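Starting off with a structure, shown below.
Note that one protein chain of the assembly has been removed; the remaining protein chains are unaltered in position.
Right after this comes chain A.
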Amino acid sequence: MNRERQLELLRLLEEDGRRTAEQIARLMAVPVAEVEETIATLEREKVIVNYPALINWELVDDHPYVTAMIDVKVTPKRDVGFDEVADRICRFPEVQAVYLMSGVSYDLSVVLEGKTMREVATFVSQKLATLDSVVSTATHFILKRYKHDGIQFEDRDEDRRMVVTP
């Protein structure tokens, strides 16, 4: 499959990871085997990393959780720079994402999830802030998600077209 078609396949999967090879083949008008083979290749090459569901947990009753974004200032180490401490932070299961940042007064941005604010606070004070390279942390809690991974959670764009038009 050429690059342009591969990109189309990736966009279809990104839009809906549940799509089967048969459905994708039909949409792209290519043989199913070609889709299966391309997906296998893209998975092997780690272009397709995972197939997660995007869930608006705020709508799920009795599933309280909080998300925090933590600005972390660290001291980079000779030869390994920021990578070593970033790798250590990544290994905590509570940590959802870690980014090395430019143009701000901190170095790493860490996204963290916990069941309660206390749980997050405990993690930050006992696990994150105590790492050797960490100089300081600043924790910001997310109050409400409006858009995530390109998806607007409360999209108000309804179909307002008439049933039949010219």
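The rule we apply is simple: contacts are C-beta pairs under 8 Å (C-beta built on N, C-alpha and C of every residue); 3 or more make two chains touch, one makes a residue touch a chain; residues count from 1.
Going forward, contacts and distances are computed from a predicted model.
Colleague: Of the candidate names "Aminotransferase", "ABC-2 type transporter", "NADH-quinone oxidoreductase subunit N" or "Protein glxC", which one corresponds to the UniProt protein name of the undepicted chain?
Modeller: Matching the unshown chain against "Aminotransferase", "ABC-2 type transporter", "NADH-quinone oxidoreductase subunit N" or "Protein glxC" yields "Aminotransferase".
Colleague: I'm checking contacts with the chain that's been left out. Which of A:Leu27, A:Ala40 or A:Val60 qualifies?
Modeller: With A:Leu27, A:Ala40 or A:Val60 as choices, the missing chain is touched by A:Leu27.
Colleague: Check each of A:Leu59, A:Val104, A:Leu143 or A:Met162 against the chain that is not shown and name the one that touches it.
Modeller: In the complete complex, the chain left out is touched by residue A:Met162.
Colleague: With respect to the chain omitted from the figure, which of A:Leu12, A:Val32, A:Met69 or A:Ala121 is a touching residue?
Modeller: A:Leu12
Colleague: Name, in rising order, the residues on chain A that touch the hidden chain in the full complex.
Modeller: Where chain A meets the chain not shown: residues 8, 11-12, 26-29, 157, 159, 161-166.
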